[in-house]
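Omission of a single protein chain aside, the complex is shown with its protein chains in their original locations.
Take a look at chain A:
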Amino acid sequence: MEWIQQLVNGISVGSIYALIALGYTMVYGIIKLINFAHGDVFMLGAFIGFFAITRWDVGFLPALIISMVLCAIIGVIIERVAYKRLRSATRIAALITAIGVSFLIEYTMIFFRGASPEAYPEVLPNTSIDIFGVSISSKSILILVVTIILMILLQFIVHKTKIGKAMRAVSLDADAARLMGINVDNTISATFAIGSALAGAAGVIFGAYYTRIEPLMGVLPGLKAFIAAVLGGIGNIPGAMVGGLVLGVVETVVSAFGFSLWRDAAAFIILILILILKPSGLFGKNTREKV
């Protein structure tokens, strides 16, 4: 029954990837930009949660919410300051800017507080729960529950609310959306806000789960979340969720079989395979790029 515990671990890691991947995929869907600074928003989210817990003495949930709100604001600022003026620039210019923003966030963080890691306080109950004779850590289950709630919330926003419909409309056809009276700039900002809030949530969850955070912690999970988004079909929201979960489980399985050194490589092998076999991703449509 060891493997069930492994599977649950895989899903927990995967749900963190999925939460980050959602921001990648939503932003790509609406402005066709791979926002490489997204992993760093995840890092900032982890630190905001850390400060909320240690300085203001709040619990896991308030920390999660504070982090989500502040990350949403940070995401909007990044978009307004760095990306907005590049809407009509070439893709490569925007991409390079995104990488620049990523470095800026990482090294500003290091400049102000140094590169040393921080130990996340124990905010989640760490007991084992027996389910059908299998013991599963309560942390994993809590993380899973929080992730599922956030994903349901996201689906609700995207499909049922006015701003969600505007987001879908803009990502399908920005000019036609303008003709409906949709404010495209605000809609893009809202997309950044929501994606960044999810990354912030992922940061706090990551801290609570792995208990170690540092300024460059966003790099690898960010890349893996990007791979998860590509795996699911970039621009596709359910795809990002599934892609993240699949990636998490694959990684855990690879480690469980004793190849833990290959864990990180597994993600990149998946990326290479998907790019060769089905570049549009598992759920992607095989449509050509709009010009």
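Criterion: contacts are C-beta pairs under 8 Å (C-beta built on N, C-alpha and C of every residue); 3 or more make two chains touch, one makes a residue touch a chain; residues count from 1.
Quick note on the criterion: contacts and distances are computed from a predicted model.
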Hidden subunit of the complex - UniProt protein name among "Glutamate synthase (NADPH), homotetrameric", "NADH-quinone oxidoreductase subunit E", "ABC transporter ATP-binding protein" or "Sarcosine oxidase subunit beta": "ABC transporter ATP-binding protein"
Touch with the omitted chain, as defined above, among A:L61, A:A89, A:I152 or A:M180: A:M180
Absent chain, residues of chain A that touch it: 162, 165-166, 168-169, 172-173, 175-183
